[in-house]
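Below is one structure. I have some questions about it.
Of the protein chains in this complex, one is absent; all others appear in place.
Right, chain A next:
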(Lines give C-alpha, C1' and ligand atoms only; values in the text may rest on other atoms or scores of the structure.)
Protein backbone atom coordinates (compact mmCIF):
# COMPACT_ATOMS: atom_id res chain seq x y z
CA UNK A 1 0.00 0.00 0.00
CA UNK A 2 2.74 2.35 0.98
CA UNK A 3 4.51 1.82 -2.31
CA UNK A 4 1.40 2.52 -4.26
CA UNK A 5 0.75 5.84 -2.54
CA UNK A 6 4.36 6.80 -3.22
CA UNK A 7 3.81 5.95 -6.86
CA UNK A 8 0.68 8.08 -6.99
CA UNK A 9 2.47 10.94 -5.30
CA UNK A 10 5.33 10.77 -7.79
CA UNK A 11 2.90 10.70 -10.65
CA UNK A 12 1.02 13.72 -9.32
CA UNK A 13 4.22 15.67 -8.79
CA UNK A 14 5.51 14.81 -12.25
CA UNK A 15 2.25 15.80 -13.88
CA UNK A 16 2.28 19.03 -11.94
CA UNK A 17 5.80 19.79 -13.01
CA UNK A 18 5.00 19.04 -16.64
CA UNK A 19 1.94 21.27 -16.52
CA UNK A 20 3.98 24.09 -15.08
CA UNK A 21 6.62 23.75 -17.77
CA UNK A 22 3.95 23.82 -20.42
CA UNK A 23 2.52 27.01 -18.93
CA UNK A 24 6.00 28.46 -18.94
CA UNK A 25 6.57 28.00 -22.62
CA UNK A 26 3.15 29.38 -23.52
CA UNK A 27 3.85 32.52 -21.57
CA UNK A 28 7.08 33.03 -23.44
CA UNK A 29 5.31 33.70 -26.67
CA UNK A 30 2.86 36.26 -25.38
CA UNK A 31 4.75 39.43 -26.33
CA UNK A 32 4.62 38.34 -29.95
CA UNK A 33 0.87 38.69 -30.15
CA UNK A 34 0.70 41.83 -28.07
CA UNK A 35 3.20 44.15 -29.67
CA UNK A 36 3.28 42.95 -33.25
CA UNK A 37 7.01 42.50 -32.82
CA UNK A 38 8.74 39.13 -32.70
CA UNK A 39 10.70 38.37 -29.59
CA UNK A 40 14.04 36.70 -30.13
CA UNK A 41 15.67 35.26 -27.04
CA UNK A 42 19.41 35.18 -26.54
CA UNK A 43 20.26 32.60 -23.93
CA UNK A 44 23.13 32.93 -21.49
CA UNK A 45 24.77 29.99 -19.78
CA UNK A 46 27.47 30.82 -17.24
CA UNK A 47 28.35 30.09 -13.61
CA UNK A 48 26.17 32.71 -11.93
CA UNK A 49 26.72 31.24 -8.49
CA UNK A 50 29.64 29.47 -6.91
CA UNK A 51 33.27 30.40 -6.86
CA UNK A 52 33.43 31.49 -10.51
CA UNK A 53 30.37 33.73 -10.26
CA UNK A 54 32.47 36.89 -10.51
CA UNK A 55 33.19 35.97 -14.13
CA UNK A 56 29.72 34.59 -14.82
CA UNK A 57 27.91 37.71 -13.62
CA UNK A 58 30.15 39.83 -15.85
CA UNK A 59 29.19 37.68 -18.84
CA UNK A 60 25.48 37.88 -18.05
CA UNK A 61 25.49 41.65 -17.54
CA UNK A 62 27.42 42.28 -20.74
CA UNK A 63 24.96 40.21 -22.78
CA UNK A 64 22.14 42.07 -21.08
CA UNK A 65 23.76 45.32 -22.14
CA UNK A 66 24.05 44.14 -25.75
CA UNK A 67 20.40 43.10 -25.77
CA UNK A 68 19.25 46.41 -24.32
CA UNK A 69 21.40 48.36 -26.74
CA UNK A 70 19.97 46.45 -29.70
CA UNK A 71 16.43 47.13 -28.51
CA UNK A 72 17.13 50.80 -27.91
CA UNK A 73 18.67 51.43 -31.32
CA UNK A 74 16.15 49.16 -33.03
CA UNK A 75 19.07 47.24 -34.50
CA UNK A 76 16.83 44.63 -36.11
CA UNK A 77 13.51 46.15 -37.23
CA UNK A 78 10.51 44.15 -36.07
CA UNK A 79 12.48 42.15 -33.52
CA UNK A 80 12.68 42.66 -29.78
CA UNK A 81 15.55 40.86 -28.11
CA UNK A 82 15.27 39.31 -24.72
CA UNK A 83 17.88 37.64 -22.53
CA UNK A 84 17.34 34.48 -20.53
CA UNK A 85 20.09 33.41 -18.21
CA UNK A 86 20.86 29.95 -16.89
CA UNK A 87 23.29 29.08 -14.13
CA UNK A 88 25.65 26.17 -14.81
CA UNK A 89 27.72 26.53 -11.60
CA UNK A 90 30.69 25.46 -13.74
CA UNK A 91 29.31 21.91 -13.65
CA UNK A 92 29.14 20.08 -17.02
CA UNK A 93 25.91 18.24 -16.12
CA UNK A 94 24.14 21.49 -15.23
CA UNK A 95 25.39 22.98 -18.49
CA UNK A 96 23.88 20.12 -20.44
CA UNK A 97 20.56 20.43 -18.61
CA UNK A 98 20.55 24.14 -19.43
CA UNK A 99 21.38 23.39 -23.08
CA UNK A 100 18.35 21.12 -23.26
CA UNK A 101 16.15 23.83 -21.75
CA UNK A 102 17.50 26.39 -24.20
CA UNK A 103 16.93 24.04 -27.13
CA UNK A 104 13.38 23.41 -25.91
CA UNK A 105 12.57 27.12 -25.82
CA UNK A 106 11.62 27.96 -29.40
CA UNK A 107 12.24 31.68 -28.99
CA UNK A 108 15.97 31.11 -28.45
CA UNK A 109 18.00 31.77 -31.61
CA UNK A 110 21.45 31.98 -30.06
CA UNK A 111 23.27 31.29 -26.80
CA UNK A 112 26.22 33.08 -25.24
CA UNK A 113 28.36 30.86 -23.03
CA UNK A 114 29.58 28.95 -21.26
CA UNK A 115 32.64 30.06 -19.33
CA UNK A 116 34.29 26.66 -18.87
CA UNK A 117 35.60 24.50 -21.67
CA UNK A 118 34.53 21.38 -19.80
CA UNK A 119 30.96 22.64 -19.62
CA UNK A 120 31.02 23.56 -23.31
CA UNK A 121 31.89 19.97 -24.20
CA UNK A 122 28.71 18.73 -22.59
CA UNK A 123 26.55 21.31 -24.38
CA UNK A 124 27.85 21.24 -27.95
CA UNK A 125 26.06 18.08 -29.02
CA UNK A 126 22.63 19.27 -27.92
CA UNK A 127 23.04 22.59 -29.68
CA UNK A 128 24.33 20.98 -32.88
CA UNK A 129 21.33 18.64 -33.08
CA UNK A 130 19.00 21.62 -32.75
CA UNK A 131 21.00 23.84 -35.15
CA UNK A 132 21.24 26.39 -32.36
CA UNK A 133 24.16 28.82 -32.47
CA UNK A 134 26.41 28.98 -29.42
CA UNK A 135 29.09 31.63 -28.96
CA UNK A 136 31.43 31.27 -26.03
CA UNK A 137 33.20 34.40 -24.80
CA UNK A 138 35.72 32.44 -22.79
CA UNK A 139 36.33 28.83 -23.93
CA UNK A 140 39.89 28.38 -25.00
CA UNK A 141 40.23 24.59 -25.35
CA UNK A 142 41.25 23.90 -28.96
CA UNK A 143 39.37 20.59 -29.28
CA UNK A 144 36.03 22.39 -28.98
CA UNK A 145 36.34 23.88 -32.45
CA UNK A 146 39.12 21.90 -34.10
CA UNK A 147 38.32 18.34 -33.04
CA UNK A 148 40.18 15.93 -30.81
CA UNK A 149 43.06 15.52 -33.22
CA UNK A 150 43.98 19.18 -33.47
CA UNK A 151 47.43 18.48 -32.07
CA UNK A 152 48.28 16.10 -34.93
CA UNK A 153 47.28 18.78 -37.41
CA UNK A 154 44.14 16.90 -38.41
CA UNK A 155 41.81 19.74 -37.65
CA UNK A 156 38.17 18.96 -38.20
CA UNK A 157 35.33 21.10 -36.93
CA UNK A 158 33.14 18.81 -34.82
CA UNK A 159 30.09 21.08 -34.39
CA UNK A 160 29.04 23.66 -36.93
CA UNK A 161 26.98 25.54 -34.32
CA UNK A 162 29.93 26.33 -32.05
CA UNK A 163 31.67 29.72 -32.23
CA UNK A 164 33.85 31.66 -29.84
CA UNK A 165 35.17 35.18 -29.40
CA UNK A 166 38.08 33.98 -27.23
CA UNK A 167 41.21 32.64 -28.86
CA UNK A 168 42.41 29.08 -28.21
CA UNK A 169 44.84 27.65 -25.69
CA UNK A 170 47.18 26.56 -28.47
CA UNK A 171 47.85 30.20 -29.04
CA UNK A 172 47.63 31.19 -25.40
CA UNK A 173 49.87 28.38 -24.10
CA UNK A 174 52.57 29.00 -26.68
CA UNK A 175 52.36 32.74 -26.12
CA UNK A 176 52.80 32.20 -22.37
CA UNK A 177 55.81 29.91 -22.87
CA UNK A 178 57.46 32.40 -25.22
CA UNK A 179 56.93 35.22 -22.76
CA UNK A 180 58.23 33.26 -19.77
CA UNK A 181 61.30 32.00 -21.64
CA UNK A 182 62.22 34.98 -23.80
CA UNK A 183 61.11 37.99 -21.79
CA UNK A 184 60.98 36.85 -18.15
CA UNK A 185 64.13 34.72 -18.70
CA UNK A 186 62.86 31.79 -16.66
CA UNK A 187 64.46 28.40 -17.35
CA UNK A 188 63.12 25.94 -14.75
CA UNK A 189 59.36 25.77 -14.51
CA UNK A 190 57.17 23.58 -12.31
CA UNK A 191 53.90 22.78 -14.09
CA UNK A 192 50.71 22.20 -12.10
CA UNK A 193 47.22 21.65 -13.47
CA UNK A 194 43.75 20.99 -12.09
CA UNK A 195 42.95 17.92 -14.25
CA UNK A 196 40.10 19.76 -15.99
CA UNK A 197 39.64 20.14 -19.74
CA UNK A 198 40.86 23.72 -19.75
CA UNK A 199 43.64 23.52 -17.20
CA UNK A 200 45.26 20.25 -18.23
CA UNK A 201 45.07 21.21 -21.92
CA UNK A 202 46.66 24.60 -21.41
CA UNK A 203 49.38 23.26 -19.14
CA UNK A 204 50.33 20.57 -21.67
CA UNK A 205 50.59 23.06 -24.55
CA UNK A 206 52.63 25.41 -22.39
CA UNK A 207 55.01 22.68 -21.24
CA UNK A 208 55.64 21.45 -24.77
CA UNK A 209 56.43 24.91 -26.11
CA UNK A 210 58.60 25.75 -23.09
CA UNK A 211 60.67 22.60 -23.66
CA UNK A 212 60.88 23.32 -27.40
CA UNK A 213 62.34 26.74 -26.61
CA UNK A 214 65.02 25.10 -24.47
CA UNK A 215 63.58 25.49 -20.99
CA UNK A 216 63.26 22.72 -18.44
CA UNK A 217 60.07 21.42 -16.86
CA UNK A 218 61.45 20.31 -13.49
CA UNK A 219 58.35 18.36 -12.52
CA UNK A 220 54.59 18.31 -12.80
CA UNK A 221 51.80 17.89 -10.28
CA UNK A 222 48.02 18.05 -10.24
CA UNK A 223 45.59 19.54 -7.77
CA UNK A 224 41.94 18.79 -7.15
CA UNK A 225 39.32 21.45 -7.80
CA UNK A 226 37.72 22.92 -4.64
CA UNK A 227 40.49 21.74 -2.38
CA UNK A 228 42.43 24.45 -0.62
CA UNK A 229 45.52 22.94 0.94
CA UNK A 230 48.35 22.73 -1.58
CA UNK A 231 51.21 23.15 0.87
CA UNK A 232 52.70 19.74 0.05
CA UNK A 233 52.78 20.58 -3.64
CA UNK A 234 54.23 23.99 -2.76
CA UNK A 235 57.06 22.35 -0.85
CA UNK A 236 57.90 20.14 -3.78
CA UNK A 237 58.13 23.25 -5.97
CA UNK A 238 60.62 24.66 -3.51
CA UNK A 239 62.71 21.53 -3.10
CA UNK A 240 63.00 20.99 -6.87
CA UNK A 241 64.52 24.45 -7.21
CA UNK A 242 62.07 25.76 -9.79
CA UNK A 243 62.33 29.42 -10.75
CA UNK A 244 58.68 29.72 -11.78
CA UNK A 245 55.38 27.86 -11.61
CA UNK A 246 52.92 27.49 -14.46
CA UNK A 247 49.38 26.72 -13.33
CA UNK A 248 46.74 25.44 -15.72
CA UNK A 249 43.44 25.96 -13.95
CA UNK A 250 41.02 28.45 -12.45
CA UNK A 251 41.73 31.29 -10.04
CA UNK A 252 40.38 29.80 -6.79
CA UNK A 253 43.00 27.05 -6.82
CA UNK A 254 45.56 29.16 -8.69
CA UNK A 255 45.46 31.98 -6.16
CA UNK A 256 45.87 29.63 -3.23
CA UNK A 257 48.67 27.68 -4.90
CA UNK A 258 50.61 30.85 -5.76
CA UNK A 259 50.18 32.09 -2.21
CA UNK A 260 51.25 28.81 -0.65
CA UNK A 261 54.29 28.50 -2.92
CA UNK A 262 55.46 31.91 -1.71
CA UNK A 263 54.68 31.02 1.91
CA UNK A 264 56.72 27.84 1.55
CA UNK A 265 59.70 30.08 0.99
CA UNK A 266 60.08 29.98 -2.79
CA UNK A 267 59.90 33.60 -3.89
CA UNK A 268 59.01 32.80 -7.48
CA UNK A 269 56.17 33.95 -9.70
CA UNK A 270 53.22 31.78 -10.66
CA UNK A 271 51.98 32.13 -14.22
CA UNK A 272 48.68 31.03 -15.66
CA UNK A 273 46.12 31.61 -18.36
CA UNK A 274 43.10 33.84 -18.75
CA UNK A 275 41.27 32.03 -15.93
CA UNK A 276 43.68 33.58 -13.43
CA UNK A 277 43.25 37.06 -14.86
CA UNK A 278 40.51 38.21 -12.51
CA UNK A 279 40.48 40.52 -9.50
CA UNK A 280 39.22 37.59 -7.44
CA UNK A 281 42.54 35.80 -8.06
CA UNK A 282 44.19 38.37 -5.83
CA UNK A 283 41.43 38.75 -3.26
CA UNK A 284 40.88 34.99 -3.07
CA UNK A 285 44.27 34.22 -1.71
CA UNK A 286 45.54 36.77 0.72
CA UNK A 287 48.21 39.29 0.11
CA UNK A 288 51.31 37.98 -1.52
CA UNK A 289 50.47 37.65 -5.19
CA UNK A 290 52.68 40.47 -6.43
CA UNK A 291 54.73 39.41 -9.41
CA UNK A 292 52.39 36.67 -10.56
CA UNK A 293 51.68 36.61 -14.27
CA UNK A 294 48.67 35.76 -16.38
CA UNK A 295 48.06 35.81 -20.10
CA UNK A 296 44.66 36.72 -21.35
CA UNK A 297 42.97 36.81 -24.72
CA UNK A 298 42.71 40.14 -26.51
CA UNK A 299 43.96 43.50 -25.37
CA UNK A 300 42.96 45.14 -22.10
CA UNK A 301 39.63 46.62 -23.06
CA UNK A 302 40.23 49.65 -20.86
CA UNK A 303 42.90 50.66 -23.36
CA UNK A 304 40.95 50.04 -26.53
CA UNK A 305 39.25 52.96 -28.24
CA UNK A 306 36.60 50.55 -29.47
CA UNK A 307 35.65 49.65 -25.91
CA UNK A 308 35.12 53.13 -24.54
CA UNK A 309 31.44 53.16 -25.35
CA UNK A 310 30.97 49.69 -23.84
CA UNK A 311 32.66 50.67 -20.60
CA UNK A 312 30.69 53.91 -20.34
CA UNK A 313 27.40 52.15 -21.10
CA UNK A 314 28.18 49.37 -18.64
CA UNK A 315 28.84 51.85 -15.88
CA UNK A 316 25.76 53.89 -16.80
CA UNK A 317 23.61 50.77 -16.59
CA UNK A 318 24.62 50.42 -12.94
CA UNK A 319 25.24 46.66 -12.78
CA UNK A 320 26.15 45.36 -9.38
CA UNK A 321 29.10 43.25 -10.56
CA UNK A 322 31.98 44.42 -12.77
CA UNK A 323 32.22 43.22 -16.38
CA UNK A 324 35.32 41.26 -15.34
CA UNK A 325 37.64 39.47 -17.74
CA UNK A 326 35.14 38.41 -20.39
CA UNK A 327 32.69 41.33 -20.48
CA UNK A 328 33.85 42.72 -23.80
CA UNK A 329 33.95 39.26 -25.39
CA UNK A 330 30.46 38.49 -24.10
CA UNK A 331 29.13 41.72 -25.55
CA UNK A 332 30.73 40.90 -28.89
CA UNK A 333 29.40 37.34 -28.74
CA UNK A 334 25.85 38.58 -28.16
CA UNK A 335 26.26 41.28 -30.79
CA UNK A 336 27.38 38.78 -33.41
CA UNK A 337 24.23 36.74 -32.76
CA UNK A 338 22.21 39.94 -33.12
CA UNK A 339 24.00 40.69 -36.39
CA UNK A 340 23.32 37.19 -37.66
CA UNK A 341 19.64 37.54 -36.77
CA UNK A 342 19.64 40.89 -38.55
CA UNK A 343 21.03 39.34 -41.73
CA UNK A 344 18.53 36.47 -41.59
CA UNK A 345 15.58 38.77 -40.99
CA UNK A 346 16.63 41.16 -43.73
CA UNK A 347 16.86 38.28 -46.23
CA UNK A 348 13.35 37.13 -45.34
CA UNK A 349 11.12 40.16 -45.85
CA UNK A 350 11.86 41.55 -42.40
CA UNK A 351 10.33 38.53 -40.71
CA UNK A 352 11.91 35.84 -38.61
CA UNK A 353 11.83 32.71 -40.82
CA UNK A 354 10.53 29.35 -39.62
CA UNK A 355 13.93 27.69 -39.74
CA UNK A 356 15.55 30.68 -38.08
CA UNK A 357 18.01 28.63 -36.02
CA UNK A 358 19.65 26.97 -39.02
CA UNK A 359 19.72 30.27 -40.92
CA UNK A 360 21.31 32.11 -37.99
CA UNK A 361 24.01 29.45 -37.72
CA UNK A 362 24.73 29.86 -41.43
CA UNK A 363 24.80 33.64 -41.13
CA UNK A 364 27.25 33.51 -38.22
CA UNK A 365 30.18 32.62 -40.46
CA UNK A 366 29.56 35.77 -42.51
CA UNK A 367 29.38 38.08 -39.51
CA UNK A 368 32.00 40.79 -39.41
CA UNK A 369 31.77 44.03 -37.50
CA UNK A 370 33.92 46.31 -35.38
CA UNK A 371 33.24 45.11 -31.85
CA UNK A 372 34.32 46.05 -28.36
CA UNK A 373 37.45 43.90 -28.59
CA UNK A 374 38.37 44.73 -32.18
CA UNK A 375 37.12 43.36 -35.48
CA UNK A 376 34.81 40.41 -34.78
CA UNK A 377 34.73 37.59 -37.32
CA UNK A 378 34.96 33.79 -37.26
CA UNK A 379 37.22 31.48 -39.25
CA UNK A 380 36.30 28.12 -40.79
CA UNK A 381 36.39 26.42 -37.37
CA UNK A 382 34.24 29.01 -35.65
CA UNK A 383 37.26 30.47 -33.85
CA UNK A 384 37.78 34.19 -33.62
CA UNK A 385 40.12 35.77 -36.14
CA UNK A 386 41.36 38.12 -33.44
CA UNK A 387 44.68 36.71 -32.13
CA UNK A 388 45.66 39.49 -29.81
CA UNK A 389 46.97 38.43 -26.41
CA UNK A 390 48.16 40.36 -23.38
CA UNK A 391 50.45 39.58 -20.48
CA UNK A 392 49.31 40.90 -17.10
CA UNK A 393 51.11 40.95 -13.79
CA UNK A 394 50.00 41.62 -10.23
CA UNK A 395 51.41 44.86 -8.90
CA UNK A 396 50.33 46.31 -5.56
CA UNK A 397 47.33 44.01 -5.38
CA UNK A 398 46.06 44.85 -8.87
CA UNK A 399 46.38 43.32 -12.33
CA UNK A 400 48.38 45.61 -14.62
CA UNK A 401 49.10 44.88 -18.25
CA UNK A 402 52.71 44.43 -19.26
CA UNK A 403 52.40 44.08 -23.01
CA UNK A 404 49.97 43.19 -25.75
CA UNK A 405 50.86 41.61 -29.03
CA UNK A 406 49.47 39.61 -31.88
CA UNK A 407 50.53 35.99 -31.75
CA UNK A 408 52.63 34.67 -34.60
CA UNK A 409 53.65 31.05 -34.79
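By our rule, contacts are C-beta pairs under 8 Å (C-beta built on N, C-alpha and C of every residue); 3 or more make two chains touch, one makes a residue touch a chain; residues count from 1.
Rule of thumb we're sticking to: contacts and distances are computed from a predicted model.
> Per UniProt, what's the omitted chain called: "Cbb3-type cytochrome oxidase assembly protein CcoS", "Branched-chain amino acid ABC transporter permease", "Sulfite reductase [NADPH] hemoprotein beta-component" or "Cysteine desulfurase"?
"Branched-chain amino acid ABC transporter permease"
> With the full complex in mind, choose from A:182, A:232 or A:406 the residue touching the hidden chain.
The one listed residue touching the chain not shown is A:232.
> Pick out which of A:115, A:189, A:205 or A:223 touches the chain that's been left out of the picture.
A:223
> Name every residue on chain A in touch with the hidden partner chain.
Interface residues of chain A facing the absent chain: 49-51, 53-54, 192, 195, 220-224, 226-233, 235-236, 239, 252, 255-256, 259, 263-265, 280, 283-287.
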